[in-house]
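A single protein chain has been omitted; all remaining protein chains appear in their positions.
Our next item is chain A:
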Amino acid sequence: MALLMEGPRHGYQLRAEFEARTGGTWPLNVGQVYTTLQRLERDGLVEGAGEADAEGRIAYVLTTAGRAQAADWFTTPVDKTSDPRDELSIKLALGVGMKGVDIAALVQTQRAATLRQLQDYTRLKRQADEAHDLAWELVLERLIFSAESQVRWLDHVESRVSRALRAEPASATATDADRVRS
């Protein structure tokens, strides 16, 4: 819908443009695009603009209501708490209470994986910067910031958990004791 703010588009054009602007991070198929357009038409948010072209494709435009809703979308914060599958949080939350789960190792494995991702995003960002591809660079930076925030959270989890372990002398290891001294 946001893309329709710029003028009439075919479903096919919408898909191509969406993918170009997001660097193909979230692939769409044309079927999804047309289903969505039909639903939006049913709800009175978009309408067909004129006749089908030679290939039978109809361009869509936003209705007044559709225009208002698209503008709204840009000014409304994303509700992150509704992310249904924050698997890492679930894994850690379950793991902390369990014997035989090495939280330090879990954290390090995850952190290494996330840093590797961060390295890849950073390399792509450097390329985007050189190609003056601002839209793609902004998308990459979004991924970079969210990966970074995960690393920071993992650092926090690590020190929080090791502090908790040290508070329990029975389970403290030799290296934990060393760290207390130093």
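Before moving on, here are some points about what is shown:
Rule of thumb we're sticking to: contacts are C-beta pairs under 8 Å (C-beta built on N, C-alpha and C of every residue); 3 or more make two chains touch, one makes a residue touch a chain; residues count from 1.
FYI, contacts and distances are computed from a predicted model.
According to UniProt, the chain absent from the figure is "ABC transporter ATP-binding protein", selected among "Sarcosine oxidase subunit delta", "Fe-S cluster assembly protein SufD", "Pyrroloquinoline quinone biosynthesis protein PqqD" or "ABC transporter ATP-binding protein".
Checked against the full complex, the one of A:M5, A:V151 or A:L165 touching the unshown chain is A:V151. Residue A:T122 is the one among A:Q13, A:T36, A:Q69 or A:T122 that touches the chain missing from this view. Between the chain not shown and the residues A:Q38, A:S89 or A:Q108, the one that touches is A:Q108. For chain A, the list of residues touching the undisplayed chain reads 108, 112, 114-116, 118-123, 126-127, 130, 144-145, 147-148, 151-152, 159, 175, 178-179, 182.
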